[in-house]
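Missing here: one protein chain of the complex. Every other protein chain is in place.
This part shows chain A:
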């Protein structure tokens, strides 16, 4: 009796969903629980943050490339951080590099990338009405927003923002008397990051739950697009590692404000011997890099996932080695947790531990190499359409290879002695993590813009944007390796104090700075394209890239619940491109094998019998659940 009444309640509820009352402006666009709106909020925030973050790098590149330049023209923005002689303040130089790192790693490439695309694509590609919890999802964005506001405002306080490098190693970051940036700026940094971590955890739990529980009928894990696999593993990585950063930050807050000695020991500073003994600065580094290293993959994996999808779609070929790709990502995700101390070879850590971490680190190169080869083989004998998204994806593969290879050198502890904390490291991670992930982000925007906004980005401007950026980034970071091999340490305000850096590479540094300005300028082509196409772009067709994944079966601009009727069931993997015998060069995931007898492989014919079963499966449709 009870079950019957519950069922009828569900039916009533499902019917009600067809005529939702229009929500207020606030609920629709600001405090929205719709995953698509939240994704757009993340995207817009990410774009704003990236403009801020890259601008900061241009400012310190001016200092590095043109040390004699009069920077008085920056005074309207930087105020008294430009001193009387029109030079950049050395304290603020460190603040600039710190904020550039923090903003780009966390606010652009973590929140802007995962936040946008995990939110947007997970429900659409697994076939769900929305995220598992729309409310948590909304909270996730607004925690991020508050974190952003705090981080942004910290740049305008009198003592300046945090300035100990994005890694905020104590004791420098723990002692306000050690540096201007360790005063209020560091407090705000820690507060902002704590909120940011909360946001990431709320988001991560949601992504994981949605992928596990809300896949549509027939969408087994072995039929998931690689994008979803990547987002899923990324969320797992984040969920495990971000709490460790939170604990590191909390202990630092305790050391800063409550007189504890977790990271402080035997310190004499500003004429005073501090009472703290017994703490260890190395402990912080272990905790920090336990997040810090997985963070590299949190940034990179979504980009790799999206480009797998984009490259397969535009090469009109199945991704080569689908299972190997998943296995590599799982391998990378697992190894990401046990390689953190390769950032610490010369910190005084036990050298034996260094050997262990060197072995583990170089193991991670194997799955990475497999991924690179699989990308290249996917292009082989394809029928490639160079959409801007495809160009950026190919660019990503190139950066991933070029930057990844130098990792073999830096992961080798003996070679790291000389190269640690030089520009060689800067060049390495900017290529493999910074530029590659940024290209993943851009590729994603070009590819899914039609789904997000129902309009197409201008292709020609996309081509121009790609070529300028691709060339620009190589011009910035390729020569930077040379500067590093010559031994130039990073985070130096000027290279005038040492004979081994004096009078050499001034031209190279100027060149790098010019290339950086050039690359930054090129991004305005994208921003113009984005804004212009948002308003005036051509209307997108239903499936502009002739792609197989489920998001292209929704209406051009999907509304609440994504699919107006029933959610389609899934019968095949997402990479049936150019299948022999098929009349089109793509077969979407929701087309059953029974409809494509001409192209079925022998084992696929056997699957036809299962279709009824898939059809009849219990649908995890949120509209059919009481809520």
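Following the convention adopted for this analysis, a contact is a pair of C-beta atoms (placed from the backbone, for glycine too) under 8 Å apart; a residue touches a chain by one contact, two chains touch by 3 or more; residues count from 1.
In the analysis below, contacts and distances are computed from a predicted model.
According to its UniProt record, the chain left out of view corresponds to "Cytochrome c oxidase subunit 2" among "Na+/H+ ion antiporter subunit", "ABC transporter substrate-binding protein", "HTH-type transcriptional repressor YtrA" or "Cytochrome c oxidase subunit 2".
Only one of A:318, A:440, A:472 or A:592 touches the absent chain when the whole complex is considered: A:318. Of A:78, A:239 or A:408, it is A:408 that touches the chain left out of the display. For the chain missing from the display, the contacting residue among A:120, A:446 or A:474 is A:474, taking the whole complex into account. For the options A:51, A:508 or A:534, the residue in contact with the chain missing from this view is A:508.
Considering the full assembly, A:94 is the residue among A:39, A:56, A:71 or A:94 that touches the omitted chain. Touching the omitted chain from chain A are residues 90-91, 94, 164-165, 169-172, 175, 178-180, 264-269, 273, 275, 277-282, 315-324, 346-348, 351, 354-355, 358-359, 362-363, 365-366, 369-370, 372-377, 379-387, 391, 394, 397-398, 401-402, 405-406, 408-409, 412-415, 417-422, 456, 458-461, 463, 467, 470-471, 474, 478-479, 482, 485-487, 489-500, 504-505, 508, 538-541, 544-545, 575, 577-580, 585.
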